[in-house]
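Every protein chain of the complex appears in place save one, which is left out.
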Amino acid sequence: MNRRAVITATIALGLAAGPFLAGCTSKPTDPNAIVLTNVSYDPTRELYQAINPAFAAFWKQKTGKDVTFRMSHGGSGKQSRAIIDGLDADVATLGLAYDIDAIATKATLLPADWQKALPDNSSPYTSTIVFLVRKGNPKGIKDWGDLVKPGVQVITPNPKTSGGARWNFLAAWAYGKKAGGSDAAAEAYVTKLFANVPVLDSGARGSTTTFVERGIGDVLLAWENEAFLAEKELGKGQFELVAPSLSILAEPPVAVISANAKKHGTEEVADAYLRYLYTPEAQAAIAHNFYRPRDPKIAEQFKSQFPQIPMVTIDKDFGGWAKAQKTFFDDGGVFDRITTKK
Amino acid sequence: MKVRATSEDRLTQIVLIGLALTFLAFFLLLPLVAVFSEALGQGLGMFLEAVQTPDALAAIRLTLIIAAISVPLNVVFGIAASWAITKFQFPGKSLLITLIDLPFSVSPVVSGLIFVLLFGANGFVGPWLAEHDLKIIFAVPGIVLATVFITFPFVARELIPLMMEQGKDDEEAALSLGASGWQTFWHVTLPNIRWGLLYGVLLCNARAMGEFGAVSVVSGHIRGETNTMPLHVEILYNEYDFVGAFAVASLLALLALVTLVAKSVLEWRFDLHSGASH
Partner (left out) sequence: MSNTLALAGAPPGVLPRTIARTWRKRSVMPGFGLTFGFTLAWLTLIVLIPLATIFLKAAGMGWHEFVAVGLSPRALAAYRLSFGTAAAAALVNAVFGLLVAWVLVRYSFPGKRVVSALVDLPFALPTAVAGIALTSLYAPNGWIGQFLEPMGIKVAFTSLGITIALVFIGLPFVVRSVEPVLADLGKDVEEAAATLGASRYQTFSRVILPAIGPALLTGFAMAFARGVGEYGSVIFISGNMPGKTEIAPLLIVTQLEQYAYAGATAIAVVMMLASFAVLLLINWIQAVNRRRMGA
């Protein structure tokens, strides 16, 4: 064989192997130091920044071991795909159960009945969908019915790419169905609603920015916690939160990715971490970050913070996420139908 | 020294310069100004604070490491490829050039996806990697691979037109005078192409540091660990930390501008020195 060809092949292989070798320098592990990887969705950064040190202290006191956290935040669906493709999460704390279901069904990294592992559908807190309008509510938006009036611009992200937007869509659907009495009426309602949408951002936070920073639109459909954040911090005094007559109970779930935790030997601490979210201390932190706490006592304490809204649920009114996703958001579903028909 | 016949009159020059600058002002300068004005809008203190958080520092470090690995790889490839393509005639040359260009035409979304399909847990070699406890995706190697892929054509693309234009007369002369292949390359070719090469390296470097889409898919977004600067920008932006986001972004822009101005100064000094001999 040609000597030159051998040299060439060696150089090419050596160069190609370089980046791989760079990754093999793993850090030495201290048996008393535990690293927990929490893969979460976008808006929870402040929440876990408050909870993680508290849990670390709690765990240190209980077992004498140190826990450090690796946090990853991103869109809920994208994070779920990353776990399926091998991101070594010990726990997943995502925006909707559908995304954790996908991890269970497509990668079998946790049991299919994961949602039964922890109390309250494995959702330590809830939230809902509300409206955010500009100060003084110039368009007089009080309820879903006002959103389809001519000249009202509605901002919502794209349900095809954003988990939060799916909650928006389903809440709107629930209203349309209740007001009109049929699926056909609901479809007519959301068709009119989306005709009033000038921009479909790819994520929930993109929509908030479009509404708040770009000044586009009259009303933003948003997570309650996001709306509070926008009202109280982002654009203090420029916006008002409007509670509609009907909304949807959003239950962001948490789960131990058992296959990964087993591999890392973190099953116990991962489970304790998620259970810690249900303790009064964590529930208070949750309420401070504008999520609705599950603990009745803490809920009572923060009662005045959250408006009372009648809510439908995904399981009772839509037959669960798998069905809702297929009917409404997959290719050829209701959302495609209403946005492509002219 | 001006040769009248081969230059436009001053008025035409001014009009053309004005036109070019207006275009650049609208399409390049204004967005840049927007980035800096957002970054510095709350004062310099906030800016400095934002770029000194541990997460930001970790992102800066990672970005520099990624660039330091990927750029040399592409330089070696770029020189080899342009030598083969411009100094020799062989069939299928257009195809080869097109294949080198290919990464430009692949959507960043796809360039990340291909490495997930290859190395992901359900990918073609993913299970084998998992068995041997090798991590590529959601770790530094995956980010390097995606970056090398994205910046693959930069150096080659810069050198090919230049070396084509220069032809191979100089090299042939050197060879006929008895120089070896390497000597010819070091003493004839390299000096001839050095500015083009430098351009290529700088562009490759800038792009390697700025790449977002592909890296975003293979990074895993673990704070302080696999977040590069562009990813950190997105995260900060999504946290409504606009000052922080634009501060890190302007740092990236600044890095690029500094290297480019440094290049210009180098060029200028070199011109000064060699100018005496002309």
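All chains are identified by letter, namely A and B, in their written order; residue positions are counted from 1 within each chain.
Note that a residue touches a chain if its C-beta (ideal position, glycine included) is under 8 Å from a C-beta of that chain, and two chains touch if they have at least 3 such contacts.
Here the structure is a predicted model, which is why all the values come from computation and not from measurement.
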Listed residues B:20, B:48 or B:68, member touching the removed chain: B:20
Among A:77, A:235 or A:293, the residue in touch with the chain that has been omitted: A:77
Residue among B:135, B:157 or B:223 that touches the chain left out of view: B:157
Chain not shown, touching residues in subunit B: 3, 5-8, 13, 16-17, 19-21, 23-24, 26-32, 34-35, 38, 77, 80-81, 83-85, 87-91, 93-110, 113-115, 117-118, 123-124, 145, 148-149, 152-153, 157-158, 161-162, 164-168, 171-172, 175-176, 180-181, 184-185, 195-196, 199, 202-203, 206-207, 209-213, 229-230, 233-234, 237, 245-246, 249, 252-253, 255-257, 260-261, 263-265, 268
Missing-chain contacts mapped onto subunit A: 2, 4-5, 7-9, 11-13, 15-16, 77-78, 81, 84, 102, 106, 158, 160-161, 197-202, 206, 213-216, 325, 329-331, 336, 339-340
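Here, only the chains that are shown with their structure count from here on.
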Rounded Å distance between subunit A and subunit B, as computed from the means of their C-alpha atoms: 35
Residues of subunit B defined as touching subunit A within the complex: 69, 73, 76, 116, 119-123, 126, 130, 134-142, 144-145, 148, 220-225, 235, 237-240, 242
Subunit A to subunit B touching residues, read off their complex: 15, 18-20, 22-24, 37, 42, 45, 70-74, 79, 82, 84-88, 106-107, 203, 205, 208-209, 213, 229, 233-234
